[in-house]
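With one protein chain held back, the other chains of the complex are shown just where they sit.
Here the chain labels run A, B and C in written order, and each chain numbers its own residues starting at 1.
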Amino acid sequence: MATKTLNVGMIGYGFMGRAHSNAYKQVGQFFPGDYRVVLKAICARDEAKAKAFAEQWGYESFETDWRKLIARPDIDVIDICTPNNLHKEIAIAAAKAGKMILCEKPLAMNTPEGVEMTEAVEKAGVANMVWYNYRRIPAVTLAKRLIEEGRLGRVFHYRAKFLQDWTIKADLPQGGQGLWRLDVAAAGSGVSGDLLAHCIDTAVWLNGAMSSVCCMTETFVKERMHTLTGKVEAVGIDDACIFMGKFANGSLANFESTRYARGHKAQYTFEINGEDMSISWDLHDLHRLSIYDYKDESKLRGWRSIHVTDNSPDHPYMANWWVPGLAIGYDSSFTHQVADFLMGLETGKPQGPTFRDALETQQILDCILASAKTRQWVDVPKT
Amino acid sequence: MATKTLNVGMIGYGFMGRAHSNAYKQVGQFFPGDYRVVLKAICARDEAKAKAFAEQWGYESFETDWRKLIARPDIDVIDICTPNNLHKEIAIAAAKAGKMILCEKPLAMNTPEGVEMTEAVEKAGVANMVWYNYRRIPAVTLAKRLIEEGRLGRVFHYRAKFLQDWTIKADLPQGGQGLWRLDVAAAGSGVSGDLLAHCIDTAVWLNGAMSSVCCMTETFVKERMHTLTGKVEAVGIDDACIFMGKFANGSLANFESTRYARGHKAQYTFEINGEDMSISWDLHDLHRLSIYDYKDESKLRGWRSIHVTDNSPDHPYMANWWVPGLAIGYDSSFTHQVADFLMGLETGKPQGPTFRDALETQQILDCILASAKTRQWVDVPKT
Amino acid sequence: MATKTLNVGMIGYGFMGRAHSNAYKQVGQFFPGDYRVVLKAICARDEAKAKAFAEQWGYESFETDWRKLIARPDIDVIDICTPNNLHKEIAIAAAKAGKMILCEKPLAMNTPEGVEMTEAVEKAGVANMVWYNYRRIPAVTLAKRLIEEGRLGRVFHYRAKFLQDWTIKADLPQGGQGLWRLDVAAAGSGVSGDLLAHCIDTAVWLNGAMSSVCCMTETFVKERMHTLTGKVEAVGIDDACIFMGKFANGSLANFESTRYARGHKAQYTFEINGEDMSISWDLHDLHRLSIYDYKDESKLRGWRSIHVTDNSPDHPYMANWWVPGLAIGYDSSFTHQVADFLMGLETGKPQGPTFRDALETQQILDCILASAKTRQWVDVPKT
Partner (left out) sequence: MATKTLNVGMIGYGFMGRAHSNAYKQVGQFFPGDYRVVLKAICARDEAKAKAFAEQWGYESFETDWRKLIARPDIDVIDICTPNNLHKEIAIAAAKAGKMILCEKPLAMNTPEGVEMTEAVEKAGVANMVWYNYRRIPAVTLAKRLIEEGRLGRVFHYRAKFLQDWTIKADLPQGGQGLWRLDVAAAGSGVSGDLLAHCIDTAVWLNGAMSSVCCMTETFVKERMHTLTGKVEAVGIDDACIFMGKFANGSLANFESTRYARGHKAQYTFEINGEDMSISWDLHDLHRLSIYDYKDESKLRGWRSIHVTDNSPDHPYMANWWVPGLAIGYDSSFTHQVADFLMGLETGKPQGPTFRDALETQQILDCILASAKTRQWVDVPKT
């Protein structure tokens, strides 16, 4: 039984606020351990909204000033679910206050911010993690295991896409709740920071460091009404972003993201081509992993769709859920992340992605945006 | 905000006990309404297990005797998650005590039991529902809407399968926790009551009453060790069950279930062929619905895979979850069922499947088993 | 190089006449052997059509009376592509004249006819074959090999469907060119003889004899204009046919065919569930075979889609075509059948399905139709 408590103070209450809260509530039932997570406080500027969220989700209290939240001695961990432009200030303040930190991705607006944040948490010695949740979709974690077992042999290609279509409408405004992702001031970048950041985090985790990149970006809709100013303003984000490059292991990278791919809601896919095995995955069918094993008997070789739902140690995390064949949802990836975070506290072995891990992704993001601007190849600095 | 409470007393703590508990915990966050669900008590014969489950899942108390649970005045609804052979006695006692009842499927061991139970709840005037949860997978609910909108035209065929492979091993025992489904004394039947019951419930809901059936069953493994007696005993359940038949609307039925279909973990599929539209669904990819619309322009006709994940009223239940493209899991179907049950209480309009609805499925189950025994066609009595 | 010739005389010039002719023309290029096939004569009642077909397809001559064709000494093999009601008379006459015979499926209108025909060819000692072409789709032949290698273990289930949707329109007439399949006088039966015959031939070939069946049929559109009489007449064929049954090896059969499954053009599928391996195939993607191998490492088990297009002995017939990944079409199955027929002549080892092989399918067809009529189970006589 849980003998310790972990008091959470969450800042922000949007899409991610809900996803994290659900995870905090589920983790004790599906992944019971030493720690019991307590939803201590939610923080949002709008008092009515903060209060309503607290009641709906079972937070014991609410705050409207994140500095007050950080100052509270009854809070163990700060969960940052704000727009990207607030990550740095909050994270550094929380670190200084000795709080553990769970920060939404991307880590920061840019690498210098990320460096400051990373140094702050490391100096403070506080547990820290970034919500690159896709690592913990069971199918993706299974891919990681196959790679660690050395099944792929020499890797030739890594391909990733994250395709959406929700911003095609030119009359969609930018800025404000739910739409801050279109506002460069709040988001820092467009699909690169929002979507490719996920692709890069997974890629670096699965295939190692990137050494060089060459990128192009495009903003298809040049101006949008801004909900905060009430005026039509230039769009500063990248609507689409394609880059190619090289990994340190010699394999070639082909990455693309857009919010203008009609018909794709959130199609995050990756494919890795190794000498001995290829692997692919698609978020639209997140419970499946596809592999092609060259070591199969030649006449029987083919792409195999693994329904990653066995309630056994064969399939990561799944022994804690239902019975074979019954898929879990997107939301479970957050539950798994909390479970691993708690396991890291129990064992003293921090689970990634830490701020430092996320800094590598941040650096690649900066490189691709620099490449798009200069129309030149850019070498990724070693971390 | 929730102004009323609904105190749940659950009997049983297995696979379904966990699925229901998760739903009770999620419903207030994702489908907030007038009622707040309180996990009041869990009941199981083994005190240690009951206590542990209560602690892990947050039940306020536990009982080891279901009669005591029913007698408690602080319990509003009894949730029956026991093996099938206990449904009747518990349900009737609960009805007499004026409790609402949520009963696992199949309703009963056979039709006469089901009739008794149905009469008991109707006489008592208590809200009642049976956990045929697949109706509330968003893709399946969307199929129902399309049918209600009259899009299919005359229906020619209804096909359903529920294929598993987990009992192929001859050394798997029967009886006891998790394996009572193989013990005819506890389960009443094999794949027919466990799996085809789901297929029939969905079919009657989507396509109306069945008029006649002709069935065959098979028990591939004739004897299994019984965990309760410690002896090898004859297997009394059906390992596989195929039936054909007719619906009242003139369409033909082809149903099959087995636990010996190597490679299928829980492949529940149905397909309906109408004059103007065909629809199909597969539990292995539960977030998708496939349709073929004959009214499409002829050169563009094809099977369409709808990713039923839009957070809009277009896609049932999904407006309450995440953003487009992010799939929810099997477990959400229970959350939806609780949400609808509560909505039924609020509005005074009972939501199905009620005991009476489930009785129709029970009757068809009895008819197919009778047909398998007599090797004759059997007419389904009108309900 | 080819040193012998095989002179073909074909009766009929419809869909099958074209498919066979294409095969005769291709076989020498893709499967060169001792025999050179010569398109000697085409026979059709309508002189203009016979002549036009001969010119278009390169037949050296034409006839309008099949008896004359059979009487010609320069004809080695008679290819019967007529409606089913003419098979018997032609085949027996051809056998008596000492001609080899390639006969379209189903072999006959019923078993007694089939027996007469089989006895005639066997008495005459002439090479004979029936055009159950699907055996020779490379993916299907690969399935056969896997079964012969004993990879499936004990077989539990065999499932087959052949779904079409082209007769849903009630104003489609019956009878005449292209529509004789709707006229019971010419076709003998509906989907059973036209479509299920294929499914049964494959099944018996892959899974052995059937021992008992129970069947239902339906005629959805009761009357159609008859193009020969000009009157609306009762429809005598089965529009849909479902049967279940048992194979001699103890596995269960579930077969279905219909021409009222909106959205399916020619969806012939089969699936076999063995203890160690399951196999499935779909004519709509005929170049793929799906397998699930239980002997795969447990965490990597999944359905595998084999793209049966390697130009190597691994993939039947494919070494004679293109390069890996390039699919061949439906028509190639006929080319393969001719190639195998010629190989049978060369080696003296007749290749199936012979008339006798096809007789077994005919017998099962008779049993299912009898079962549908009597609404009783029917035992399949041993052949």
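Please note the rule applied: a residue touches a chain if its C-beta (ideal position, glycine included) is under 8 Å from a C-beta of that chain, and two chains touch if they have at least 3 such contacts.
Just so it is clear, the structure is predicted and the values come from calculations on it, not from any experiment.
*Asks:* Looking at A:2, A:115 or A:252, which makes contact with the chain not pictured?
*Replies:* Of the candidates A:2, A:115 or A:252, A:252 is in touch with the missing chain.
*Asks:* Using the touch definition from the top, which of C:28, C:175 or C:353 touches the missing chain?
*Replies:* Per the contact definition at the top, the residue touching the missing chain is C:28.
*Asks:* Which listed residue, B:142, B:163, B:283 or B:345, touches the chain dropped from view?
*Replies:* B:142
*Asks:* So which bits of chain B touch the chain we can't see?
*Replies:* The missing chain touches chain B at positions 142, 146, 288-289, 291, 293, 296, 298-307, 310, 312, 314-315.
*Asks:* Across the whole complex, list the residues on chain C that are touched by the chain not included here.
*Replies:* The missing chain touches chain C at positions 1, 15, 18-19, 21-22, 25-26, 28-29, 32, 52, 55-58, 164, 166, 264-267, 283-287, 307, 309-310, 321-332.
*Asks:* Determine and list the chain A residues touching the chain excluded from the picture.
*Replies:* Within chain A, the residues that touch the unshown chain are 156-157, 159, 163, 165, 168, 214, 216, 218, 220, 240, 242-244, 246, 252, 254, 256, 258, 260-264, 273-278, 292, 294, 301, 303, 375-377.
To be clear about the criterion, only the chains that are shown with their structure count from here on.
*Asks:* Relative to chain B, which chain has the most distant C-alpha mean position?
*Replies:* The most distant chain relative to chain B turns out to be C.
*Asks:* For chain A versus chain B, which are copies of one sequence, does the interface use mostly the same residue numbers on each side, meaning over half shared, or is it different?
*Replies:* Mostly same residues: over half of the interface numbers shared.
*Asks:* Would you kindly tell me how far, in whole Å, the mean C-alpha position of chain C lies from that of chain A?
*Replies:* So the centre of chain A lies 55 Å away from the centre of chain C.
*Asks:* If you average the Cα atoms of chain B and of chain C to get two centres, how far apart are those centres in Å?
*Replies:* 42
*Asks:* How many angstrom lie between the centres of chain A and chain B, each centre taken as the mean Cα position?
*Replies:* Roughly 35 Å separates the two chain centres.
*Asks:* Two-or-more-chain contact residues of chain C, please, as numbers and ranges.
*Replies:* 301, 303, in rising order.
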